[in-house]
Each structure stands twice: as structure tokens, then as C-alpha cells.
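Heads up, one of the protein chains got dropped from this complex, but the rest are sitting where they should.
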Amino acid sequence: MNFRTFAAFVGPSVFMMLLFIAFPLVSVFKQSFYITQPIYETVEVETCTPGFLTQTCVTEEKSQPVLDEHGEVITQTQYVGLQSYRNVLEPERAWRAITDGSISALTTIDFWKALRFTLTFTLITLPLVIVCGLGIAVMINNAAQAIRGPVIFISLLPFIITPVIGVLSVNWLFRGDGILTALLEWWLNRDIALFAQAWTIEILMMLYRVWHVAPFAAIVFYAGLQTVNQDSLESAVIDGATRWQRMKYIVIPHLMPLIIFVSMIHLMDSYRVFEEIVGFASQGYVISLQWLTYDFLVPDQAGNRSISRASASAMLTMIGIAILLIFPLRRTWRDHKGGH
Amino acid sequence: MSSRALRQPLSLRLTSNIFLAFWCLVAIFPIFWITVMSFKSPVDAFDSNALNVIFGPTTLSNGNGLSLLDIILGIAVIWGTIALVSKKMPVMIKAYSKEGQEWLGWVIGILAAAVGFLVVFFVILPAILSVLNPLFGPLGRDILGLTTEHYQTVWIDRGFSNNFKNSLIVTTGVVVLSLSVGTLAGYGLARSGSNLAFWLLIVALVFRALPPSALVASYLPVFISSSEWLAPILGENAPTLYGKPFAVIAVLVAINQPFTIWMLRSFFQNIPAELDEAARVDGCNHFQAFRRVIMPVMWPGVITTGLFSFLLAYNDILVTSLLLDAQNQTMVPAIVGMFNRETTTTDQVVAVAAAVSITAPLIFLVLIFQRQIVSGLTAGAVKG
Partner (left out) sequence: MKLKSLFMAGAMSLAATGVWAECAYENEVPLKSLSAGFEAWKAVTDAMAECGNFSASLDQEFREKQPEAFAANPSLYQIGGVANETMIPLLNAGSLRPLDDLVEKYGQDLLPNQLIKVDGKVMAIAMMVNAQHLMYRNDVLADLGIEEPKTYDDVLAAAAKIKEAGVMEYPIGGTFKTGWNLAQEFVNMYMGEGGQFFGEGNMPSINNEQGVKALETMKAMTEFMDPEYLVSDSTYVQQQFQQGKIAMANLWASRAAAMNDEAESQVVGKVTMASAPMGAAAPSTTIWWDGVVLAANMSDEEADAAFRLVLEGIDGDMVSANNDVAVWLSPAYTPGDLAAGAAASAENGAKAYPASAPMGVLHSALGNGLADYLTGAKDASTTLADIEAAYLTAAKEAGLVNN
């Protein structure tokens, strides 16, 4: 395929990605090195606000942005180098905490707190998703033909449900005297508050994520299991291989590309964990990197937002994902080269 | 695994099936539970006793309930519909629709099934039951508290059907556009061994990994002021992109492209290159080869990929909540809005009913396309 044909085929797709992803990405990258802020002047202002019955007026010094002749806010943009990254990472405080050998001090700094949780979350859910997915796939494959259809259908439900709704429904089941907490309390015969400490919330979030993603893994693996070479399985039986050995030496290697595919998708998605934080309202205990970016970005009541720090934190998140993806990607390179 | 040598001992099969049953329970429970909640009065819905939520004593005492007869007949109708849709419908569509126009058959079939079900379940069945219930004595007495008033509130009073329509527009747009752009790119990438193709894929992967909240926020000011900066190009008619469904469709398609082209590329790689090479020997160029040879065999992979696009667009909240105004709002942001602003417990249950309402089409969709998903995946739509 020559270059022009290739360009014609991929053109529309590349154009859309450039316009809506690459272009904003470049601006995010640039913003992480600059700070744009309005110029403020201090003025004395009298403000009158309603009381319950009568009005109260106060005269205060207030910072007000300067407007130009068109009535628009004058802003200045300044190159600040790595300052925004420093503001996010807080290296001095982090270093002090490390030299003191105090992990708990390190994890009171927002970025490191978020990184700690994001990594834990990603690395613990990854094997769980693979193992559960594989387990469910094998079990479906073992089941009688007649019930496979309904079982696959039920298995897919957690995957297709709108994540926000999924988080909320799990939230109701457990929060306060939610039905499952009540059940646990009855079973263990003690008072349980699952949203009152960090580790229970973390476990709930991970369980939710596994519940949500394992079906996807399962269905992919199940599709892979349909193409396992039956002859090699049978000859393995004749050679006296146990079930476990057949699984280990024939089935798993056959599924390996799929396992890597699922791992890659899962790494990317779980490193961006966000819905769980908002849905479980866990900010008081644990936060994630994407939540941190979001928090910088959302304007406060008075409309201030930290665009530069948000950009820096988004770039840092990206670097993290890139590092995690290097291993699965090396294989794709070999495949790509080998395939032609 | 039909062969005798591979047959499993009873104990293993039993354990395996027990675990499977357990998984099904875990998978379905939260969804089952919010469905139950949505049919109860607020006091029952948030009761901490599970039995009260299921049987709904308060709902029952308010005069809303179902008798045993209602339940049996209701389940029979649902079961019948499922059987009809999953067994009979594909056969009938094959039989009645023309070759190559099966999709039309599917659309008509699905619509007919949906309308038929709604009519039977909500109009004919209640009419029959209101006659039958008094005749059957104890069987006809209400035992299960259940009310549909929250659904009425959602769909009639709150105008949720408008949100539904908007979701439909956005989702359809995203699926169609995403697949047409994506199949071309996926095919191009699969048939090109150049380094450029590889790096494009890697860059797409990096794009897939981007935290979306950082990107989305930078769209807002540009979209709002678009009529000002587009004016030099388009003159008077420059549109304000903010609030327009087509702008949101474009954004969602772009965000979804990386995943789409990766999936379709690996799918096309599994279609032997000899097929289109043969066509090209016969004098077709790449596009003709694509249309004549590849298009007829690509549908399983495209349907599977399309389903993922559908899920992304249908479930999206980040883009839609920020870039659409209230008149064009889709369902998910509308529901989240309900949860965050409604203060009374009644309103919370109404929001739950809305949440169940948006899950229903998803379930329906999976019911229909389940076989295609598995066969699409088996055909290699996902491979390393």
C-alpha cells in the first residue's frame, strides 16, 4: 500500500484525533509551563447584601481584576518553567518526608497520596480482573451449552451498566445502613461503618472495579477459548497431562495475546480511576491522580481555577501511564514487524 | 469439549457450576436491587431491612400492589418476549428480509418487538388482570407492594423523553460516524507495514491513555465563543458549537477513535490479505477491493466495535454534561443532576427510576447482539 492510499484511508480518523485530542494536548502541555492570570488592583468597595429583614452593607478592600476599554479582563501570561510541576509534586516536602523515613507524612501531600492510591488500585485490580475473567470464562466454557447464552448475558450486565449508575447502586448497598452492610452487621454481629476509614473504602472501590471490568475480560477470554486447538488438548490428555498442566501449557499460552490486550486496556483505565472517587465521595480518605487534575480544573465558587497545575498534573499522569505501558507494547512492535 | 477424553468428573463440574451461579448472583444483584427500589414508595426503598424493600409493606398499604396472579402472568409475558426475540426473531428476519438488507429487518423487528411488548405489558395485561383478579380469590389478592408512579413522574412530569431523544441522537451519530471513519483507518493500518502505521497506532494508544478531564475542560471556552472566531471564515451564519449535539458527536467520535482503530485493525489483520490482493490482481484499486471484498466479511467485527462505541457514547457524562445545554441534555447527566439537586427521598427514588430506565435499553441491546459480540470477538476483533 503506497503512502497516498494509506493517507486516504487513515486521513479522516487522524484529522479528528488531531483536532480534538492532539491540539488540546499541545495546549495542555504548553499551559503547564506558563501561568496566565488577571492583573488585580485593590479597591475599596461597598457591598450591600440582604439580611433576614434588613440589608447589611460593608465597605472592604477587595482585589478586583483590571478591565480594558472593551470591558475585558486584562491578563498576563508568564513563563514559569517547571514551577507548576514543583507546585504539584512539592519535592521539598516530599524529600523531607522521605529522609525522615515517614511514609505517612509523604502521603499527606496530595500528589503522592493520589499516586500511592492510583498505583495500589491499578496493580491490585489488574491480577484480580485477569484471574476472575479467566475463571468466569473457563466456567462458562464448562457449562452446558443450553445455559451458556443466559449466563453470558448476565455476566455482561456489570460491564454495560453506566458507570455512574453502577457506582451509585453499589454505594446504596453499602452506605450507612445499606442492605449489604446491614447483612454484614447481622452476620458478624457488630456495628460496621464501611465509609468511615480509608481501607474499607479502598476495598469497596477495588471490588466495584473488578465487578465492572471482569465481565469484559471474561467475554474476551471466552471468545479466545473457542479457538483453542482441540487436537493438542486431546493429545495432551493421552500424554497424561493433568487439567492444571493442560491449562498452563496449552490454554494460557493460546490466550496470551488476549491477556495482554485486556491488561493494557485495564492499565490505562484503572490508572485514570475517577468515577469511584466521586461516586463513593472518598476525597476525605483517598484521592486519585485524575481526581487531582479534575479538582485543580474545576472552578471554585468564586470562579478561580488552577489551569497550570491541572495541566502539569495531567502531564504527570500521562507519563505514569506511558511507563506502565512500555512492557505490553514491546510485544506489539514485534508482532507488527513479524506480521508483514 | 465433546470428546470423551476431556469429559470432566462430576465433582469438578458441580463446583464449577456453583461458582458460576455465585458469579451470576454477584453480577446481577446491584442491578436487580435498584430495579426493586424504583418500584417502591420512598420509605420502603431506603429501608434497612431487605425484606421490607422487597415486599414493600408501606407501598402495599398505600394501595399499590401485585397479586400472585399478576406476578405469574407478568413473568410469563416477559419470558415469552425474551424467547421470541432471541429465538424466533433472527429466523424470521433471515426469512423475510432481502439479501444484504438484513439490518433493515433488524431495525423493524426490534421496533416491532419493543412496541408489541409495551402494548401487551402495560395495556392488555392490566386490563385482563383487572377482570381476573377478583375471580381468583386468594390468588388475586395483593401480596407484593409495587408502584409505577416514579416512572410516571420521570417520563411524563419531568420530560425525560426529551433526554432520551437527545441520547438517541448523540449515540446514533457517534456509532455511525465512529465506525465509518474507524473502519477505513483500521483497514489502512492493518494493510500497511510501514513504520508510520506503527507510530500512528502508538500515538493513538497514548491518546487513549490521556486523562479526559484535562482535555474536555479546554473545549468549553472555544465552543462557547465559536461564533466569534468562526465568523471570519463562515460569516454571519457561524454557529455557536456549545450546546449543539453534532459538536458533541464529533468530540466523542474523536475520543473514541483510538480504541476503535485498534480493535478494527486487529480484526482486519485476521482477514487474509490474499483476499484483497486477489481482487487487486483483477484490476480493483484499494478502495474497490475494500468495498467488494472486505465489506461483506467485516460485519461481525464492526458490530462488536460498534457496540463499544455505543456504550461509550451512551454512558458518557464528562463531555455531554459540559458541552450540552439543558435543551439538548442527554440522559446520564440529567440523572446525575437529579441525584445531586433533589432533596426529598421521593425525588431520590424518582432518580433511581430514571437510572433503571436508562439501563433497560442497554439490557435490550445486549440481549439482541449477544451472539454477534461473541462471534465478533472470536473472529479476532481483539488480538494483542
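Order of writing sets the chain letters: A and B. Residues in each chain are counted from 1.
We adopt the following convention: a contact is a pair of C-beta atoms (placed from the backbone, for glycine too) under 8 Å apart; a residue touches a chain by one contact, two chains touch by 3 or more.
If you're wondering where the values come from, they're calculated on a predicted model, not measured in any experiment.
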**Touching the absent chain when the full complex is considered, from A:Asn2, A:Ser104, A:Gln145 or A:Asn189** = A:Ser104
**Message:** Just to verify: which one of A:Asn2, A:Thr54, A:Gln145 or A:Asn189 makes contact with the chain not shown?
**Reply:** A:Thr54
**Asked** Looking at A:Gly71, A:Gly101 or A:Gly240, which residue reaches the missing chain?
**Response** A:Gly71
**Request:** Please give every residue of subunit B in contact with the chain that is not shown.
**Result:** 41-43, 46, 62-63, 149, 217, 220-221, 224-225, 227-228, 240, 242-243, 321-322, 325-327, 333, 336-337, 340-346, 348
**Complete:** Against the hidden chain, subunit A presents residues 35, 37-40, 45-58, 60, 62-65, 67, 71-73, 76, 84, 87, 104, 108, 110, 175-176, 193-198, 280-285, 295, 298-304, 306, 308-309
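Simple rule for what comes next: only the chains that are shown with their structure count from here on.
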**Item:** subunit A residues within the subunit B interface of the complex
**Value:** 1, 3, 5-6, 8-10, 12-14, 16-17, 19-22, 24-25, 27-28, 135-136, 138-143, 149, 151-158, 160-166, 168-170, 172-173, 176-179, 182-183, 211, 215, 219-220, 222-224, 226-227, 230, 233-234, 237-238, 243, 257-258, 260-261, 264, 268, 271-272, 274, 289-290, 293-294, 297, 310-311, 314, 317-318, 321-322, 325, 329, 331-333, 335-337, 339-340
**Item:** Sites on subunit B touched by subunit A in the complex
**Value:** 1, 3, 5-6, 8, 12-13, 16-17, 19-20, 23-24, 26-31, 33-34, 37, 48-50, 53, 86, 181-182, 184-185, 187-189, 191-194, 196-198, 200-202, 204-215, 217-219, 250-251, 253-255, 257-258, 261, 269, 285-287, 311, 314-315, 317, 332, 335-336, 339, 355, 358-359, 362-363, 365-367, 370-371, 373-374, 377-378, 382-384
